[in-house]
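As you look at this complex, bear in mind that one protein chain is not there, while each of the others sits in place.
Up next is chain A:
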Amino acid sequence: MAELIGLEQLMSRGRLPGHPVALREGGAVGFATLVARAAGWRAAFERHGGRRQALYFDDTFEFSAALLGAWHAGVCVYLPADAQPATLARLRDEVDGFAGKIPAEYAPLSPSEGREGGWTPLSPEARALVVYTSGSSGEPTAIPKRLRQLTHEVATLAALFEERLGEARVVSTVSHQHIYGLLFRVLWPLTAGRPFAAHGLTYPEDIVAALRQGPAGLIASPAHLKRLPDMLDWAQVRGNLRTLFSSGGPLPLEALQACRALLGQAPVEVYGSSETGGIAWRQRTGDDALAWRVMPGVEVGTREEMLTVRSPHLDLPEGDWLRTEDRVRLLPEGFELLGRGDRLLKLEEKRVSLSALERTLLEGGLLREARVLPLEDGHRLTLAVVAVPSEAGWKLHGEGGKRALNQALRQQLTSRFEPSAFPRRFRYLEAMPVNSQGKSTEAALAALFDPRRPRARVLEQSADRALLILEASADSPYFEGHFPGTPILPGVTQVHWAIHFGRELFTLPPDFLRLAALKFQRVIQPGTSLTLELTWKKERGSLEFKLTSDAGVHASGRILFGGVNV
């Protein structure tokens, strides 16, 4: 195993030029390349002069070089979870500049010529990073981190798990744009001198292919682990899986069982959050209800049943505890998680527990998953439900219509809640919208209620093709004024919907380039039920769409995307 070098000293001490840092299709990228790229990024950040820079990259090696270059230029790195237009627009007020795979209108920096050497150790006290959580209020909350918090976390991981990994490479389904991915697939490997894959794994097939190439540690999230198809040839490759990590959310029992059966081992589950850092871990090899073990250096306690934490992963005044939103029972060997604290909200002066509403909605057996969220509705706050119906739920939906299911759910709430707490709006989906960390962010859920978004149901979806049903409902704002008396859906809206769902279902490059072979064959009138077929040809950057209905084909065309491929 290579020598452990803390992040502060990594560049000033260095490693051998050929020491493998990252793995790309072509082979290993050596430490000398990392130093050269980091020097270029350092020069670019120094020239720009802004102390707050947002980084968004697909390629984890290039991201690492930019991160190190930024830190050595005295820059605080802001890490957005995605590069969606709304995210970037909000970041614009918080940062001085952008770098990476970001649309040209944000003038992202690229590495420039500059001095090569002159690396000095970084200060552990440096304000190194700002990450974001999906806050329960809807707006993401910024969480600043000092460099020492990150190096402490990495040291904790190395102390606990270094030996399990040995000479393995690190591969991941989790993005480095999130703190879990950043620590496990970038900062820890850099410190340990262990190569990491520059590209993330998107599909289960990618995991199999990555394991076929040799010994690896897999950084994963429940989102992937609960969707492992059993028809893939796991038995042939699982011998190469040294260790499997799962974090970012609770690992459901069926996912744990799938890991044991298909991958031949239980994942090392890590419990913590962007705000708290790592708190505890466990590996449920045999016991499904095994307690969480507190990480070395971390102390836990309780206040009003809620877990409290004191740890070097936090930046709090001496002696202060951080209170989490998780209810726990402390045990001699660690603790047991009892669920989230009730999310309380005031609706027209009345306190409502969103968690209690969700539990009650699930109790009737009509839903498999349910999230309740507050929405601004005119000048009052009302509640909305995003849910995945069960078989019984879809049956009711099919027979009695959406309203029948709405009514049945409201009926379940009558005995326990006041009418003011009843959800007003409902969206039923085949699966919850999740990001690569397996979380359904409040923003993604709220977007389902945007009046500009047509009601949609995904019928089929694969890596390069999707089939949806869209309702061009009469109340869509796009029919207003287009045209008075004879409303038809504008062509630009049809293209917009294709791009919108293309971005939801595939990872499209940031920049729209042009349209090709665009045809509008038949007008779309209010109340039309449309089928949207999307085909994503990644190598050509081309999103093909076709809108049809019972009347025939309405429109089709190709939308071409591109952007800085870093």
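What we mean here is this: contacts are C-beta pairs under 8 Å (C-beta built on N, C-alpha and C of every residue); 3 or more make two chains touch, one makes a residue touch a chain; residues count from 1.
The rule is simple: contacts and distances are computed from a predicted model.
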{"item": "Listed names \"NitT/TauT family transport system permease protein\", \"Phosphopantetheine-binding protein\", \"Formate hydrogenlyase HycD\" or \"Pyruvate ferredoxin oxidoreductase alpha subunit\", with the criterion being the UniProt name of the chain not displayed", "value": "\"Phosphopantetheine-binding protein\""}
{"item": "Given A:R380, A:R416, A:H496 or A:R540, the one touching the chain that is not displayed", "value": "A:R380"}
{"item": "Residue in contact with the excluded chain [from A:R424, A:H496, A:K519 or A:R540]", "value": "A:R424"}
{"item": "Contact footprint on chain A, counting only the chain that is left out", "value": "348, 377-378, 380, 401-403, 406, 410, 414, 418-420, 422, 424-426"}
